[in-house]
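Quick one: structure below, then a few questions.
Excerpt of the complex: some chains, original placement.
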Amino acid sequence: MSNVLDSFPETMITATPADGFALAITYSRLGVKSAQPDMDILEKLRPVYSEDADSLIASSQVVATHFQTIATANNYWR
Amino acid sequence: MSNVLDSFPETMITATPADGFALAITYSRLGVKSAQPDMDILEKLRPVYSEDADSLIASSQVVATHFQTIATANNYWR
């Protein structure tokens, strides 16, 4: 886990909503990697889940939750 | 992923709740596309998931989460 979080972004503040969304995607992936740090296994899982509609929707839900946090942190880039 | 987010809307501020809801739908789709950027695969998945009640409800959940964020950003269009 420590290895995984070594690459964790230093700040939640981003310039634009797009950058905030990219950060949400990064957080989602780090959440998965913290539970399965072996990149070989993750690579094997990718073709399965990325062609399964329900897995993609579930991924999108995780991104939505992280984006909510990040958007609040950035005061919605108002 | 960078390609996907190139089309990310520049602002979360919208004129009406309907526009905010449309933005939530856009965010949901970008969340899916960031995990599966290949449009051909996404097109193949569409007829499956869009005729499955549970997938549709799960999609609606993602939209609800994004709409919550967007509605807050817009101070509920009060």
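First chain written, first letter: the chains are A and B, and each begins at residue 1.
By our rule, a residue touches a chain if its C-beta (ideal position, glycine included) is under 8 Å from a C-beta of that chain, and two chains touch if they have at least 3 such contacts.
On a predicted model such as this, the values are computed, not experimentally measured, just so you know.
Colleague: With 2 identical chains placed here, how many copies of the sequence make up the full complex in this file?
Modeller: 6
The rule is short, and it goes like this: only the chains that are shown with their structure count from here on.
Colleague: Hey, how far is the Cα centre of subunit A from the one of subunit B, in Å?
Modeller: Chain centres of subunit A and subunit B, defined by C-alpha means, are spaced 16 Å apart.
Colleague: If you look only at subunit B, which of its residues touch subunit A in the complex?
Modeller: Against subunit A, the touching part of subunit B is residues 1, 5, 8-13, 27-28, 30-32, 34-36, 41, 45, 48-49, 52, 54-55, 58-59, 61-62, 65-66, 68-69, 72-73.
Colleague: For subunit A, which residues count as touching subunit B in their complex?
Modeller: 16-18, 21-22, 25, 49-54, 56-61, 63-65, 67-68, 71-72, 76-78
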